[in-house]
Structure formats: C-alpha cells, structure tokens
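One protein chain omitted, others in place.
Lettered A, B and C in written order, each chain numbered from 1.
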Amino acid sequence: MLVGRRDFLRLTASAGAGTAIGGLVGLGVTLAPAVARAQELRIKDAKTTPSICPFCSVGCATLIHTVDGKIVNIEGDPRSPHNEGTLCPKGAAIYQLHVNPNRATTVLHRKPGASDWEVVELEWAMDRVGELIKKTRDETFIEKLPNGKLVNMTPAVFALGGATLDNEFNHVCQKFWRGLGVVAIENQARI
Amino acid sequence: MGSNMAECHPVAFRWPMKAKLNGAKLVHVDPRFTRTSAVADLHVPIRAGSDIAFLGGLINYVINSKRWNTDPFFKEFAVNYTNAATIISDDFKDTEELEGVFSGLVKFSEPAFWPYNGLEGRYDNATWQYKRGPRPAPARVEITRTTAAAGAITKDLIAKRAGPPFDDLVRSLKLGPAEKDPTLQNPHCVFQILKRHFARYTPEMVEQVCGSPKEKFIKVAEMLLESSGRDRSSAFAYAVAWTQHIGRPGAGVMALRGHAAIQGSTDVPTLYHSIHGYMNAPSALRPHETLRDYMAAETTPTSYYGNTPKFLVSYLKSMYGAAATTENDFGYDWHPKILGDHSHIASFAAMADGKVKGMCCVGQNPATSLNGGATRQALRQLDWLVVKDNWLTETATHWYLGPEVKKGEVKIEDIKTEIFFFPSTQIAEYDGSFTNTQRMLQWHSYAAKAPGDCRTDSWFYHNLAKRLKKAYAGSKLSRDQGWNNVSWDFDPDAGEEPLYPGEISARKVLREINGYQTADPKQHLKGFAELKDDGSTTCASWIYCGCYPAWDQNLTARREPDPPGVPGAHLKWGWAWPANRRVMYNRASADLKGNPWSERKRWIWWDPTFVNPPDPKTGKPVPKGKWVGYDVPDFGATKAPDAQPKPDGIGLDALSGTQPFIMRADGRGWLFVPAGLVDGPLPTHYEPHESPIQNPLYKQQTSPVHKVWAPGKPYNKLAVVGDPKFPYVISTYRLTEHYLAGAMSRWLPWLAELQPELFIELGKGLAQEKGIKNLDWLVVSSPRGHIRAKALVTDRIGVMQIAGKRIHHVGMPWHWGWMGLSTGDVVNDLTAWVGDPNVSIHEGKAFVCNVEKA
Amino acid sequence: MSDTFFSGAPHWAWLIILYFFVGGIAGGGSLLAAIVDWFGAPEDRPVARTGYNVAAVGAIISGALLTIDLGRPLRFWHMLFQSANFPTLMFKGWSPISFGAWGIFLFGLFSVLTALGGMAEEGRLHNPALRAVGGAVRGTLAKVVGGVAGLLGLFIAGYTGVLLSVTNRPIWADGPWLGALFLASGVSTGAATLILLAPGRGATEQSLARLSAFDTKALVVELLVLVLFVASLGAVNRVWLSFWGLVLLVGVGFGILAPLRMHAQRRSLAGAARLVLLGGFLLRLATIFASEGIERYRVAAGM
Partner (left out) sequence: MAEAMGFFTDTTVCIGCKACEVACKEWNQLPAENGGVRELSGDSYDNTRKLDGIHWRHVRFIEQFKGPYDGRWLMMSDVCKHCVQAGCLEVCPTGAIVRTQFDTVVIQSDVCNGCRACIAACPFGVIDINPVSGTAQKCTLCYDRLQVGLEPACSKACPTDSIQFGAIAELRTRAEKRVAQLKSQGVAAELYGADPGGPLGGLNSFYLLVDKPEVYGLPRHPELPTTNLAKSGGLSVASAAVLGLLAIVGLRKRRMDEQSRGGGGNV
C-alpha cells in the first residue's frame, strides 16, 4: 500500500496540475524507491574502544571508533544505564577534542621577562621544572611552627587541577605533593 | 532548585523527563527562566542568594501542615531515622534568641603564620551538642583512673602510645547516651527547636526575601506535600558540594557536580583539607600533633567512622610503604600538616602577597576564574608557573594576552615569572577511571595515540617524582626523610607496555588506591571490612576499597547493564563506592521492622527466612535473616532490625538495627547538625555579602562567620549594602553549549558556533529604562572591574519585588576568555573573593553590578 | 502569510540573472529571426541573420553562465545523462530545470547551426570544418532548422519564468504569471537587441521600424502581464517594500513606460531599445533578488 501511494502516477495526480501538460514523462527516470549509492559506513572496519565522556559529572559512556589507530567516530554507548547511548552537545563533540587543528602539541617555555614563547624539548623542560620545585621547596620548607608544632610542610607551592582528570591522576598528584610536603593542593570542586 | 539541570546535565535530565512522562511534577526555582524551566510544570522566580529562605519556608509550611501532623508516616520516619527527637544542650541559643546568630560565636584572630582564613568570627559548638547521660564505664580499658572525666582516658591512652590495635582508644571516646523525647514535645528537642527556628519563614516572608510570588511558593509547598508519603518521594536537585541520597529510591538531595572526575578528585582528594576517603588533612589548627591525637580528634566511635584508625594506618602505609612502621607511628610525623585555609581563593590571596612562589596548573584555567583581575595579579607575582593543558588557556597566556597587558597597565617585561606550557593527552589517548556524580567509578580505555609532545597528566607528576627522588636521594636532612620514604612504584610491570615512553600504569595506581595485603601486594583487599590498623593492610582510599578486588579484576571497567524491565541497580556496570552501593543509607528504604515503606518504592528489605552460611572466619553459625533487594545493603548484611547496640561496642556494633545513617554518630539523619558545619547547626538565611537590601529576617545581615579573603585589598573591593552604584542583582551561570572556563569547548568549532559570543541576559523592563536594544554592547561593572558584553533582552529574566524594592536581576554565562574560536570578556572579573566557611565555596552566583550602554 | 516564506533561497544571483537576461534576448532574437525568415520580406534578411547570431552567441553565453553557476561545473552533463548509467538520458518532463537544460542544449545546437548557415551565406566562415557545416545548412533545411531554433527560442525566453514558478519561493511561486512575463520581456529585449545590432548587418530603416513597432506591442503585453503578475501576488507584494521594489519601479518606468512614450513620440529607436534592455535586466534583477533576499528566520520571528 505504501509503495502504491508513492507510485509516480498517483504522485502527480495528487499534485494536481502536474499532468496537465502533455509529455510530462521522464526518460528512464521515476520517483519510485531505489537503493541510493551512499558513502561507505565510516565505522565499517573500525575498532571499538569503551570510554567515558570527559565533560560533566554524569559519566556518560561512549564508544570510540578507530581505524588504523586514528579516531573516526565517537558516540554514546547504548548499553550504559546512565545515558543509554545519548549524549549532550559537548559529549557529541568529543571527536573534536581529539581531531582539531587548534590542539597544542609542543612544549613552550617563557623566560622571566621575555615577550615570547620558545618551543623547547620535553625532557629539558621537565628537568627545569624539577629544579624549580626543589629550589622553592628547599627555600620555604617549615619543619616546625614558631609554637613548636611539627608541620613538615611548605605553603609556597600551589598545585591546581584534577577534577577534569582521572582518579589515578589525582592519586599520583596528591601523593607527589603531599610526599614533598606541599599542602596547597586544589581542584575545581570549590569554584 | 538553584540548579539548571536541563542545561548543565542534559543527559542526567533524561530521567526527570522520563519521570515527567510518567506523571511526575517538575518544579524549577531559579532567578532565570531557563531551558529547565521551559519543560517544568512550574517555574518560580527567586532572587539569587535567597535559597535558604525559600527552603526554610517549605520546612515551616510542611511541619505546620495538617497532613504532616496527622499522617503517621512522617512521624515514624522523623522520630526513628532522624535526630528530631534528640534533646539538645540547655545552653544552646538559637538565632531566634540572639537576633540572627547562634550561641558560641567568638572572635577569630588570623594566626601570623598563615593569615589567609578570611574569617572574623567563628563558632565554638560546645553548646550545640546533644544532652547526654553519664559516660559509660569503659569495660575493657585497663587503666587505673576509672573515675576520670570524659577525655582523660583517651589522653592516657595517647600518653601510653596504646595500640595498635586502637580499639581501646576508640572505645574511650564514647560519650554518654543522648537524651530523647519520642513525643517530640520537649522544648529542647530538635523538632521543637527546628519548629521555632523556621517559624518566621512564612510565605509572606519568602515573598519579601526571595521575590517569589506567594501563590507560587504555596503551590510548590502543596505539590511537595502531595508527593510525600510511604509510596511517594521527592528529590531536590541542588548544585551543592556533597552527594547524598536519603536512602530511598527516587528520593533525596542530588548534587549535580560539574566535572567528569570532580567526585573522584574529592574522594581522591586533590583538595587541601582532606586526605583519602574524607579524612581531614592533619592540621596545625587542630589537636593533630601525633597519630593518636589525630585518631582521638577525628574518630567517631559510634558509627562506621569508628574504623578511622584502620583507614588512616592503611593510608599511611600507601604513602610510606615499608618505611611506615608501628615504631614510627606509620610515618605520621612525615605527613605534612596544613596551616589553615589553603583553598583556591586563599591560595591566590597568599600568592598575591608573594607567599606562594610556584604553581603547577593541570587541566584548570584560573585566569578566568573568581575575581579574575585579582587572580591574574596574583599569577604575575609567581616565580614560576607550569600550565599543562590541551589548549593554550588564558592561564597560559595571561602574561601577554591578558586584559591588563593589552590595556598597557602591565608591561610584559615586568612580569618575572618563568612559564612552561606542556600539552596534554585527551580522553581517548590514555587509560584511567572517572568517578561520576553518583559516586560511580567507570574505566575508560586507550584508543589512539596522542600527537607530538602530548603526555598524560599522570606522566607529568610521575616523571617529576622520579627526578625529585633522584635529586633528594641520600639527603640526611630530617625534612627530606618524608619524601625519601614515600613509596613510588607506578611504572608498568614487565609485560605491560607503557602507552608513552615513561608512562605510568593506571591500573597499578588504582590497585594502590584499592589496597592489598602489605605482605603480598598481589593479594588485593576485597572491601574495607578487611582493613587493619596494624599496618598489615595497605590501602590509599578505604572508600574505594573493593573496586579492584583481585589482581586481574578491575570492576570499574565492567559494562554489563541489567536486562530491560528489571528495577535495576545495574550492579555490574562500573563500581560505586562504598562497596558498590548505588543508594547510600538504603536501610532507610525499609521501615523499622525491615519491610519496604511501600511496594512501589522498595529497594532493600529484611528477609527473616534467609539461611546464612556459617561465618567464614570463625566457622560459627549465623542466625537466619538477611537484608536483600536490588542494591548492596548499606548496613550490616545480617544485622536484624531488632538488633540492639552492644554496650561496649564501637563502630557499627554501637548502633541498633533501626539506625540507618551508619556514618553518623547516632545512626540518624541530622536535621540539627551538632558538629561538622561551622556556620550553625540549622540553615539560616543571611544576605549575600553584596546585597541590595537589609536582611528582612534578622538583624544579622550576613553570616557572622563567612569568609572574605584579602579584605580591604584594592583588588577585592566590595559593595556596601544597597550600594546605589551597583543597583542590580547578578548571577553567573553555565550554558549547555560550553564547558566551565571554556578551554574544552571554545576551541571546538561545533560548539563555538552554537554559542559564539558572551552575552548578558537582562529583562525588557531594565532595557527600556536604559534604552538598551537587543545585541547592543553593554558595560557591566562591579567594584572589582568592568567588562563588555552584548545584550540579550528577554522576559526570561527580569524585575522582582524584594523587601518593598523593585530590583532588576541580570545574568551572565561565564565561559569566556580571550582564547579560542569563541571569545569574550572574563565574567569572573566581576566576582569577589567572598565565600562560605564550611567548604570555602565562593559567592560568585549572587552579587551586585551595574549595567550601562557601551 | 504565504507558505512560500518558509523555503530557502537557492542563491541564484548575478550569473543566473545574467543568464535569464541573455537567454531572454537570445530566445526573443531567435524567435523574431525565425519569423522574419519565414514570413518576412527578403530585405529583412539581415535582421534574421542578426537574430540567429544573437541567438547563437546568447545560447553559448547562457550555457557558459549556467555551467559556471553550478556548484560542481564539471558535472553539468549530469543534467543530460544519468551519471551512474551513462549514456541513458536524464530527462524529467515535469521539472523545468531538467527540460530547460535540454531546451538550452537543443536551442544552442539549432541556433548555432542556423547562425553558421547565415555566416556561410555571407561568406564569413574561414574554418573549413565550420564552412562545411554552415554550407550544409541552407535553403529549406536552413529554414527548418531556423524555425526550430525560433520555437526553442520562444521556449528559452519563457521557461525561465516557469522555472522560478515551479519552486516554493516567495514571489516566484506566489503567482502563475512569471513565465509569461519573462517571455514577453525576452521578446521585447530580443527585439531591442536586433534594433541595436541589425543596422551593422545591413538592415534597412523599414526593417527596424517594423521591429520597433512590434517591440511596442511586446512592451504593452509585457506591461499587461506585469500588472497581472503583481495583482496575483496579493499580500506577498509587501516584499516590494524594499530596495528591489524600487528597482522594479525604475525598471518599469525606464524600461517599459519610457520606451513606449519614445515610440509614441517617434524618438530615437536606438535610445528606446537601450532602455528596453535596461528594463528587461532590472525586471529580472528585482524579481530574483527580492525573493532571494527574504531570510526565513525573520518570518518565524514575526519580523
């Protein structure tokens, strides 16, 4: 019945005026259903990796499709009891977090007072940051307060960030700083 | 309420919308008519900063309603599962008696060694305590002075360096039984105090304070009453800091938190005030001198927190490994103590004074955060700054693109900070787990390689740790011993390939968080019940214990939903702390006898016929009966509803079978909070620091203990009450299309085009008064600064009648900065360094401003 | 409000306007050339030859304009053949753009043949291949080919308006007169073009006078149809309250009324013809852009 309704003759008849001009025919052309030549499914041979949306705290599950190690698609995981495959606009845009020409990919360094960045080696920058942490810690460490309380800490280093990152990062981060005696460790939870 | 769930958590809002299709009523109380209001059954406008008045009004309305006073359900729940019947100390004075403050208010003097607490006053909560009978005689404590007053026994145990085990120390902390009046008639019982406290929160007063029309307020109260009862429930979605469910399915207060791992970063605390599993960070301001001092001060003997010594010792073992021994109190002295408030704002206030010299900022963008001008001024004082992020953020570029530099107020060469930028990996480029707002840990797996020098953020600290271990190796200085003894073993084991050169094994980190038998790290702990206080267990986070119950069993990676049609706690999807429970305090979903309050709302219940296997440890038979249902019971699994507390019991043994709130000292929900909150035992309406009106409820204008950091500093100026220069109330907020400070959304073309520019929403009335047309450029100012934004003129926000004054309300989304595809001024340049004393959360959602055409 | 206001603009702009204008001239020129060829006097032969040349050049320009205007010009042939099924023809008798493509193609073919015939007759073809083709088109065959070109010209002049009508766009689809209007305008501008160009090919004063007299009639028809067109738009006419309404007025004033007055006063034929061309152009300009400029979200916003 559906096919019949969409039959071309019926179509033009319901369109009314169409048939009024003689010869309104198509050479080899009909409006009947056909299988279109569509582009190949992008994720046909993709590997699927389970992941989680990195934006808000709902914890929507996602599926990442990769072909030859390149991300081709990210969409909601329909199995998830939280999101059942749905996503919000940010979640739907996770792909562009990864595949994006604006991404920063090099290490930058600005000398004190300089007016420009310099691109530097990753290992050099790590060494330098390590030196600076040690210098500041050694210069500001407090073993005991004037009132004699043992505190073994330095208030002079501030570590910020963690709420957008993994539990594992948070553990490593707080263990690192607390191990060194740094207590000013904060993340987005308070702001 | 106060939350814009549809916009900020659209996917979570899927469920309220489904409930709505099933007949649930949705009420939205908000200063703006938002996308949440658009689908709500009722929107009630409210002035930003007046929520407590509204909620207080609801409490007053409900407890004086006929229904509440006649339906026994309410009384049964309140008398038994909350502290409504508990009697409070005779010395307690309420705000009713002291014109808006509670008894115990004392002046606070900033200590010279860390004057960044932002406080002028603080409460001594001694008068807020329960009235108690005599302290029980400690049965098994072998000490001589059995007649000692409360506290002395503990001191003695501390002096004797008693334990481990620390059970005696914990037992010695037990207080006498709290007095109760189940009839709720005693004038000193919580219920009567509550009733008096909220009596002045009438619908008329709500209208005065909140600007919410009285009829709409009453409608909300009636709707709330209608959907209360044995088979009904109500939920408050509220953007507060702590997740808490009230034990019944579909009920409770729901925190809607902002970030993917914000719960995780609170549990695994990259927060100054706590160490793993919500233990307070050892502090110079508290009696935390020694391990036992800390235990005495922080252990609640009659709740699950009676196990605090086990949590703490297992945590210290995770910090210092083999070096943590009984002899050195498990390295407690090495652990740093906080000096006071080192929270976000306090740290920037200290930084502005030159007290903080170096900063590592990983995945956060403070340059657009609270009081942006002051924050950037503070950043410019740093000796060194590391920014690690996926994008060049405002924090990374403030020194050459910040508004002060652009305007020429600050010269680049005068900024002496050495600055680093490290690029980061994105979610699909590494392994790890997030803990969502429901406390559920979910694993995400590596799928693709990150480009260039992008490394994980864990990689960053892991490789710094290796460098600093090397740098301090061999140091004999006492202050370096803590660091030298920190255990650091996160390199992948043989057979596991690192994702990047030098990358950690995220699984190994989670294993340390979960915990294991110290003697054999391959023997994982299956749950926190296995924790010991003698160092034989190593576990960073007692609340996460059980997420990795065996070497090869990462339960956070599970993705097995319940089949369709099952009420479904989906216990095999991910893993929720504690112990994979999905609804906390779920004992409260059943009545005193252990039966569900109603069949419709059943969740767990007592099955008296259940045949238990014998105790696996002792081999003794266990009596019949077990808590069963859809969830993991948050209660002793075989503890019968009629079980009585053991006289000398500690921990759960000190609670009966009808005390569901097992983390509270009395096992009950607290309507009156004797300890834990520093600004009063009952919610009380105070005006925001910057307010257009005098507090209509009390003589006390603002909370007497609220925080103002950097008071009097030129970069944190504050408006006076009713300041004519700043006549409008402003709230800042988020949009669905962007993410927080914008680093993760303003660079994404698909999101940038959806909300391309900053705007200010203002009412048609105000626009008319000021001759403002839609899309006009406006200047918005506060005492801290002024910014430009385009006008979005709408009736979705507007004028309110507050305490007899006509007050315009405006609103601005705060996602913008100068970087990215979608740019705009920094809205937080308007906000102040003012906050609450409990958790130091800012007041950036309710302050005052002026609006002029540009 | 007309339902047409919810549709989207196809961005038919300058190239298409030029095409409609040039196509109209070519079609009109071709028609007049064929009529002169068939019914006219022998001394009108230069007019006919001019007309065929105008038609041929116009057809080529038209085809070029249409092709350049395509989003993917190299796929112009997809309108004639089924790309996936070459060489099966692609033809939809109910779609003006489909049969129009065929029309333009055939019109180009026939008008170029006729023009070559005329040029061969004048001895102006030097390329041997072209001379051979042109030489073949003579006598009765030339007349037949020219006649077909004339009929196709009539089609080309008019179908563009029908094409606009067979859409869901404001103005275009709001009344049925656009085909007739463009046809009249095509014929009038075609005549005007011949008046301007034919003298160069040796046309006589009398030929031009007759052309001019016919142009007057065409203009009158055009004006009449324009009035009917505007009347048929009804409430949609409010869209003329814009710059393009002014353009239309200018077009009518200078392109129809002024030439009519000049004809009545027997003033410069060439001057009137130039104004007719201007008018024809402005008519298309105003019709296309007045519709193209309507942004649909303004409608939803009630603006």
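Simple rule for what comes next: contacts are C-beta pairs under 8 Å (C-beta built on N, C-alpha and C of every residue); 3 or more make two chains touch, one makes a residue touch a chain.
Keep in mind the model is a prediction, meaning the values are calculated, not measured.
Chemist: Looking at the whole complex, which visible chains does the left-out chain touch?
Modeler: A, B, C
Chemist: Any idea which of B:170, B:374 or B:792 touches the chain not displayed?
Modeler: B:792
Chemist: Using the touch definition up top, pick the residue from C:94, C:107 or C:244 that touches the left-out chain.
Modeler: Within the whole complex, the residue contacting the unshown chain is C:94.
Chemist: Can you say which of C:50, C:111, C:189 or C:216 touches the chain missing from this structure?
Modeler: With C:50, C:111, C:189 or C:216 as choices, the missing chain is touched by C:216.
Chemist: Just name the one of C:17, C:35, C:113 or C:275 that touches the chain not displayed here.
Modeler: Selected residue, touching the omitted chain: C:35.
Chemist: In the full complex, which of C:108, C:158, C:199 or C:259 touches the chain missing from this view?
Modeler: C:158
Chemist: Extract the touching residues of subunit A with respect to the undisplayed chain.
Modeler: Touch set of subunit A with respect to the missing chain: 2-3, 5-6, 11-12, 14-21, 24, 29, 31-42, 44, 73-76, 78, 83, 85-93, 95-96.
Chemist: Even though one chain is hidden, which residues of subunit B still touch it in the full complex?
Modeler: Output for subunit B: 6-7, 10-11, 13-14, 17-18, 20-21, 33, 35-39, 43, 45, 735-737, 748-757, 759, 763-765, 774-775, 790, 792, 794-799, 821-822.
Chemist: Could you please point out the subunit C residues that touch the chain left off the display?
Modeler: For subunit C, the residues touching the absent chain are 1, 3-12, 31-32, 35-36, 39-41, 44, 69-73, 75-76, 78-79, 82-84, 90, 92, 94-98, 100-101, 154, 158-159, 161-169, 172-173, 176-180, 183-184, 187, 205-206, 209-214, 216-218, 220-221, 225, 263-264, 266, 296-297, 299-301.
One rule holds in what follows: only the chains that are shown with their structure count from here on.
Chemist: In graph terms, nodes being chains and edges touches, is this line, ring, star, complete or other?
Modeler: line
Chemist: Centroid of subunit A to centroid of subunit B, CA atoms only: how many Å?
Modeler: 25
Chemist: With centres defined as the mean C-alpha position, give me the subunit A-subunit C separation in Å.
Modeler: Chain centroid spacing, subunit A to subunit C, equals 56 Å.
Chemist: Using mean CA coordinates as chain centres, what's the gap between subunit B and subunit C in Å?
Modeler: Comparing mean C-alpha positions, subunit C is 75 Å from subunit B.
Chemist: Enumerate the contact residues on subunit A facing subunit B in the complex.
Modeler: Residue positions touching the partner: 47, 49-61, 64, 66, 69-71, 74, 77, 79-84, 86-94, 96-98, 100, 102-117, 122, 125-134, 136, 139-143, 145-146, 149-176, 178-191.
Chemist: Please name which positions on subunit A make contact with subunit C in the complex.
Modeler: Where subunit A meets subunit C, its residues are 12, 18, 21, 23-29, 37.
Chemist: Give the list of subunit C residues in touch with subunit A in this complex.
Modeler: 82, 84-85, 88-94, 98
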